[in-house]
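Working notes, structure below.
Here the complex is missing a single protein chain, while all its other protein chains stay put.
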Amino acid sequence: MNSFGQIFRLTSFGESHGPAIGGVVDGMPAGVSVNIDEIQRQLNRRRPGQSSIVTSRDEKDRVTILSGLMDGVTTGTSIGFMVENYNQHSSDYDNMRDLFRPSHADFTYTAKYGIRDHRGGGRSSARETISRVVAGAFARQALSVHGISVYAFTSRVADISFEADPLSVDPALIDTNDVRCPDPEVADRMHALISRVKSEGDTVGGIITGVISGLPAGLGQPVFDKFSASLATAMMGINAAKAFEIGMGMEGCCHRGSEMIDRFVVNPEDGRITTSTNHSGGIQGGITNGMPVIFRVGFKPVATLLRDVATIDRDGHPVTLRARGRHDPCVLPRAVPVVEAMAAMVALDALLLNRTSRI
Amino acid sequence: MNSFGQIFRLTSFGESHGPAIGGVVDGMPAGVSVNIDEIQRQLNRRRPGQSSIVTSRDEKDRVTILSGLMDGVTTGTSIGFMVENYNQHSSDYDNMRDLFRPSHADFTYTAKYGIRDHRGGGRSSARETISRVVAGAFARQALSVHGISVYAFTSRVADISFEADPLSVDPALIDTNDVRCPDPEVADRMHALISRVKSEGDTVGGIITGVISGLPAGLGQPVFDKFSASLATAMMGINAAKAFEIGMGMEGCCHRGSEMIDRFVVNPEDGRITTSTNHSGGIQGGITNGMPVIFRVGFKPVATLLRDVATIDRDGHPVTLRARGRHDPCVLPRAVPVVEAMAAMVALDALLLNRTSRI
Amino acid sequence: MNSFGQIFRLTSFGESHGPAIGGVVDGMPAGVSVNIDEIQRQLNRRRPGQSSIVTSRDEKDRVTILSGLMDGVTTGTSIGFMVENYNQHSSDYDNMRDLFRPSHADFTYTAKYGIRDHRGGGRSSARETISRVVAGAFARQALSVHGISVYAFTSRVADISFEADPLSVDPALIDTNDVRCPDPEVADRMHALISRVKSEGDTVGGIITGVISGLPAGLGQPVFDKFSASLATAMMGINAAKAFEIGMGMEGCCHRGSEMIDRFVVNPEDGRITTSTNHSGGIQGGITNGMPVIFRVGFKPVATLLRDVATIDRDGHPVTLRARGRHDPCVLPRAVPVVEAMAAMVALDALLLNRTSRI
Partner (left out) sequence: MNSFGQIFRLTSFGESHGPAIGGVVDGMPAGVSVNIDEIQRQLNRRRPGQSSIVTSRDEKDRVTILSGLMDGVTTGTSIGFMVENYNQHSSDYDNMRDLFRPSHADFTYTAKYGIRDHRGGGRSSARETISRVVAGAFARQALSVHGISVYAFTSRVADISFEADPLSVDPALIDTNDVRCPDPEVADRMHALISRVKSEGDTVGGIITGVISGLPAGLGQPVFDKFSASLATAMMGINAAKAFEIGMGMEGCCHRGSEMIDRFVVNPEDGRITTSTNHSGGIQGGITNGMPVIFRVGFKPVATLLRDVATIDRDGHPVTLRARGRHDPCVLPRAVPVVEAMAAMVALDALLLNRTSRI
């Protein structure tokens, strides 16, 4: 289905070349003074055409709020919103109507529905993530009332890594470059690589690291809906995501228990119980322990190559595909605000649901 | 909440030292002849005490089916089941009532609920996975009617890896050793490592690889509930899981698009459309493409060390914990059937839900 | 939450005096050729200003479809839609900002959210039912592919009743008068009563009868989500609904079993099993039996009187309310298409879900 979340819930709609992308945010708590400019600012971070290393499709992506606010304050009712599409070049996709692009959703949508909207990928386009960014921006504003914040950044592109401790990152630096890597020197190298790959008609993937800080201990449901499991489904539901790690990740899983346990200590400053390390990534037994939640998401290289690619049409005949349209050589820079948005939605949903835990 | 799945849904209950572990399987389709022995066989694979490298808690884990069958055939009604606990040694945990074991759920449950069952970890115990194995065993029997099967195996313990193509594995070999690694030589080395780690009072983690084969193209929901996202939440909801990958995983995400696309070809034998490689892990646009689904799950080393560990009690006073109880030095051997069970539940749920896709 | 349905699901948004009313239809099966004019026609039946016995607010209620269709055919993806509001007279409600209208949602929304949109009732306005009519119109078109149809009509206004067998009604007659009662003579009397009540500044309620025909046997879930229970929640969720009956209703409940059982017979024409009477209203054990589903919904008289009414403000001070705004003296004529829409949604949802009942 097209809904995400249990209490705070986004239901989204929209195709790449349809009239609009939008959705309904349900469960937004009443009484939040909403900064619409900040919502738009998050959309601008996701916007195509923002730099030389992203698609040149020219969309302003202006959001219109259709309900749920009264004098700028949330009323507790559902929030309808939409972003109109303007810069469709649907004819760029005429040659794709009857063929299946490799590693795209063309074949699988056809297998599922018997029909697909081939224009710009239809519903499978990453333009769908507009709705996530809008809903996430609402969630962030609700979270900030409770002192909770979210940031993410590009930590790896191909073999270029930013290796620092995620908690040492200054979030203000993330948007100081096109790649959204907080280290300017590493960002430059990533940018150069993406540019070179683009010039070769190829694409490249990498890793985004995310941090949720300020979470109280106790969020998440203990069995199937562990905080980490909800975060995993949130991230793996983003286009092109192929891997998810929390805390120690795959690497840490291959170490000893004596190396990976997080010892409890009392913070001498405030007397609160905390841990001296954070291999757990802020989650123990599926529930937040009050430490920052740290996670990583792997995004595959974009499947659309700007070179001739051999594929087949729906009758199985071999054809050569020459992609037109406008495409990203690397999704990471624009995926950063999407990762943040999904993380914010997970956190707010867990925060609200947790209010029902005790009598 | 304690439910998993949308159409085929498990709701589970039970604590490590309570009277029983069990649950309700809802949405099991009518008309399946159920082999109860096979359900018990799956439970036996998860059972404690099965080898020298797992916990010595002695439980027979006999399942009792309480409803939903008529002459051995599913009737479409909900299936209640339970496994009674017999071999609790609750007094082993008396010393843990007021302290927080590092990297366990003791602190977080207390933070969430204000109360916790400290005996054997209570609800956070991996005994909870009994319910998953039972529900998964039902799902597997429904899937087999449709030619779909699931297997998983231990592919890495610490730095010892089984590197072969997961599709080349003979599932019949998986259970031929205690570690559940299909290569006897690698399994021997893993076994030796686990034994050594155990003798040191330490623990070790690793990776399980899973395969779902026989899936038709078209399963999964295209946006938030991508097949891969559902599989991610299924796996990350298992105790000790810290990482999830599908297909190319983190490693593949750091390659070029030209290396990672899966070209469509027509299978000359049956004329069906397939792909020549499977970097996608059987999922494109979140939907199955008819190739095997291949995934990996990272499990952290068990947090209970059989040595003195410094921690604090609920008042923040430092204490030394000396674990008694019976514990696994490595969860992987017993997690294999749990991974398989969760994968089977995801597959059946998607199979059933997909019947609603077209008019 | 603002969602209705499990597989076929409407999520709605919008306030009476906000920019638009709309929603997202999720789970609409792929492959249905949609007649947009027919959707608009259903909206026109609900539209204000359509006759002398409904509110004079002048809204065209033109629907815009924002996604989910390709060349007029559903693609299986979610369908965003909206109806813009034009004829708000928000200043009519300035005097209501701080007072509570009797038997309206003013007090309860304030109690729940601490804030409310007082303009035209905000989210509690019956304009919210626009979304239901649109979603229901989609559902009807999907149902018609399977030979299932829905109709409803005004069967009672105050003490004026239309007493005929609901199955004897010619649906084509329902819209031949303003009241939507299929008997012209009874409709005239109802119309005269509503006009008289209106002229007195008063309002009046009554009963709508609904019929779903062509349903196969087997729809509905046997325990909590009985077809009749889903229909009940659908109807009781409509503004002003205060009673729901299926088949024999309250009256039949007070008879003997020997009078109320429906005997099974074989239809000599087609050899199919049917019942000779339909006291059950088409539902047995919560599941459809293939007979028409017959139900009744009671709608209270509108709470807004066009006369002075004593009430209190939010500080508890007595005030006299003199309603301005434009109001219906009787909701029944405009509620008929809403009842039909909700019934269609319930039927389609059950039809789709039922495909998962068997292996």
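Side notes on the structure shown:
When the chains are written out, they are named A, B and C in that same order, and each has its own residue count from 1.
FYI, a contact is a pair of C-beta atoms (placed from the backbone, for glycine too) under 8 Å apart; a residue touches a chain by one contact, two chains touch by 3 or more.
This structure is a prediction, so every number in the text was calculated from the model and none was measured.
Considering the whole complex, the residue from C:130, C:212, C:229 or C:352 that touches the absent chain is C:229. The omitted chain makes contact with just one of the residues C:49, C:171 or C:252: C:252. Of the options C:60, C:189 or C:300, the residue whose C-beta touches the omitted chain is C:300.
Residue-wise, the contact with the chain that is not shown comes from C:114, picked out of C:114, C:147 or C:184.
If you put the hidden chain back, the residue from C:39, C:197 or C:211 that touches it is C:197. Of the residues in subunit A, those that touch the hidden partner chain are 7, 27, 29-32, 74, 76-78, 142, 145, 222-223, 352-353, 355-359. Think of the hidden chain as still there; on subunit B it touches residues 1-3, 9, 11-15, 18-24, 26-27, 30-31, 64-68, 70, 73, 75-80, 82, 109, 112-117, 122-123.
Taking the whole complex into account, subunit C touches the unshown chain at residues 1-4, 12, 100, 102-105, 107-109, 111-114, 123-124, 128, 156-159, 197, 202-207, 216-226, 228-237, 241-250, 252-266, 271, 273, 275, 279-281, 284-290, 296, 298-305, 307, 309-312, 316, 354, 357-358.
As a convention for this text, only the chains that are shown with their structure count from here on.
Centrality by Cα centroid goes to chain A.
Distance between chain centres (mean CA atoms), subunit B to subunit C: 45 Å.
With centres taken as mean Cα positions, subunit B sits 26 Å from subunit A.
Each of the following residues of subunit A touches two or more other chains: 1-3, 12, 109, 112-114, 123.
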